[in-house]
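For this view, one protein chain was removed and the others were kept in their places.
Each chain carries a letter (A and B) given by its place in the written order, and its residues are counted from 1.
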Amino acid sequence: MHKQFSRREFLRAALGSGTAAVLGSVGLSAGRFALAAPDRTESASSPYALIIDTTKCVGCGACRTACNLRNELPEDTSYIHILSYGEGTDRSFLPVQCQHCAKPPCASVCPTRATYRREDGVVMINEKLCVGCKYCEVACPYQARTFDEDRGVADKCWLCLDWVQDGRDPACVAACVLGARLFGRQDDPTSEVAQLIASGRAKPLHPEFGTHPSVLHYIL
Amino acid sequence: MLPSHWPKWVVILLAFGLIVVAIVVAALSVPLTRALAPDLTPAPELPEINYAEPLSGECELCHTDEQILQASAGSQENVDAYYIEAASLEGPHGSLGCITCHEGTGNEADKEIAHQGLIDDLSETHPEDCLLCHRNLPDQLPEDNLRTPHGLIRDAVWAGSACGVLCSDCHGQVGHGFDPVTGEIICSMKVCLDCHQERNLEARLSDCNTCHVGPHDLSAVMSCKDCHVSSDTWRETQLGVHPVELVGYHADANCFECHRWPNFKGLDYVCSDCHKRPHEIGNDDCALCHTPEGWAASADALVAGATAFPHPAIGREECRSCHWVEDQEAIPEDHKGRTNDTCLVCHQAAPAPAIMHLVEGHEACLNCHGEGQVAEFTVDIHQGRDDASCRTCHELAGVAPRPILHSLDGRADCLMCHAAGGVKPNPESHEGWDNDLCLLCHQASEQPTQAEHPFPKDHNAAASNCILCHPDNDYSTYHCETCHALAGMTQVHEARGIKEIEKRCVLCHPQGKKP
Partner (left out) sequence: MTQTAWGWLVIIYLFLGGLGAGALLTAALLEVSGWRYKRDYCPTALTGAVISGPIVGLGSLLLILDLGAGKTEPWRIVYLFTNFGSVMTWGIWILTLFIPVALFYGLLELIEVEPFIKGIVWARFPRLLRNVPLYRRRTAIASGILAVGVAVYTGVLISAVGPAVPLWSQPVLPFLPIPMMPLLFLISAISTGMALTFDLVATIAIPEIQQQMRIMDLAHIVLIGVENVLIGLLLLSALNAGGAAAESARMIMYGPLSILFWVGVVLVGLIYPFVVHAYAIGAGRHSLWSGIGSGAGILIAGLFLRYLIVFAGIPAQL
């Protein structure tokens, strides 16, 4: 009933715009990788290393409690999550917290640049810039980021930097009674942590995520 | 379908309305669909975080609520015994869930059923169960400064042959709210001593070093008991042996205000390790001037006890050039090491009396001032001195003795006028001096020259009577008012418009005449 040309014209316009739309979506997706913020720091490693020996961890949660106490967190949130695998006496535990990655996805997706990686490899949050969009919380493959409801900003393990810079261990390391957590300087080849990492016994967790954790390593 | 008289833009409102409806419908229907949908079992569960949920059950509902406990516990003692603070359940043991340790039946509101199979206090009744979680206890904990044979104890507990030793004996109330950060492991030696002292077990525990390792590496120089007084708690210390006697504040201070943990190192016991020198003088050997009893007090005491030196300091700053030389003034032993600039801190200059008389012709001081002489010095420090050293301390007064203004003819007996009680008595310093001494210092003066004294010396009655214009023998100024009364002069001059004439007479009357 309708004129042929107008249908053809409509179809042409639709096809044209559809193609343009598809190309646009492809272009935007590709552009995301091109424009992704490059690794801002020079080195992919960090002078600090926190090694978690899962063969010693009994899942008591002392590290989590210590972290909560130090940072005055409510019970239902924590910077440290303790995952458990297996059953009964074959149970094993995996405490997970911010890995302080060399290519932190939380930093690259943060629209305000509130999350950033310092020269010493520690990933920190500048709370004055955070708007609380929670993109970082979604983007972290280790689910290490939490959200502070009261202040409306993102939060995560900050490696107890004030203690670390004083030469002490972070709270979680200090709290572990069984010695399942080691902390030290990677750049000192004589330190235990450096030797464990160099020997390959202590490895980054889930390297296939591609985020290059630079501080946290695990003995699995 | 819409009435045609409605404006065309109504469709826009329609669109908004439909959107709102869509959202509302979705919001209402989503929970319904989720409720109706099947759960994902037995699909593999992803790892859960902590295992609190399945194991706590309803225990907390009663045990953290005082009112409920009061209703069912019977006596107040029971309430106190069974009441658990909710906050303590957030500790590491607390969040494991009650049933993990206490057994019983979880998820039961009925008290009887819930308490079936309940273990009262796991740490007392089944200590071996602690080891189910804490399974990797090494034989000795590496950071532990006790050589506590955890391995032996662990094995003994497993085997049931631990003589009733429980984990909680040393680790205190490792209940729900154990705080791992502060690491308050409540150890008491009493636990060990109960068995080891009485029963002659393997280690007699008489020597601290059997079990305790450090933390101070002082075993070579001190024994534990030198400081640690109690074996109940090693925190109680009392200072026993200390290489240097502690006085003043040092005795009261906490060891670690000066020493570094753990080996008391880092202090070579130099004052400057702790004290910063506030003043420039001196060197780092604080003990030169100060004692530890009290810095300020010791310094003041030193100053108070220091002798004054009899000569001025100006021009003689190099104290040591005289006072360290062997045959010069002896310096006490405790002054060794002091520097020039420290002398003045304690010692003040109190110069020796000035020489009041002319020195020329009087170089042989001891002729008059020596022992047995006319004007003998009585001060002890002059013992054994000779003429040459007098000028070291005694300087010329810079005040020349007054000239004798009258002629000496017929006036050989000075004391006739100048004795005490005479017309013009001598000053007190001259007491006891007789006539033959006067001329040693006082010389007959010559009249001043015209140049020195332009004002006519024969001005009226003043001829040869210097004291009319210069009463009190003070030749630094003149006094016209001895004869010319000031009041009258003032009146006369003001009538001519001249004011403030005092002491300015000579300006207008240089020759003593009316201008």
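Methods note: contacts are C-beta pairs under 8 Å (C-beta built on N, C-alpha and C of every residue); 3 or more make two chains touch, one makes a residue touch a chain.
None of the values given here were measured: they were computed from a predicted structure.
Among A:A49, A:I80 or A:C140, only A:C140 touches the chain left out of the display.
Residue-level contact of chain B with the missing chain is found at 1-2, 7-12, 14-16, 18-19, 22-23, 25-27, 29-30, 33-34, 36-40, 43, 46-47.
Not every partner is drawn; the one left out touches chain A at residues 1-2, 6-7, 9-14, 17, 20-22, 24-26, 28-29, 32, 35-37, 83, 94, 96, 105, 108-114, 127-135, 137-143, 147-149, 151-154, 205-206, 208-210.
The definition used in the following text is that only the chains that are shown with their structure count from here on.
Look at where the CA atoms of chain A average out and do the same for chain B: the two points lie 48 Å apart.
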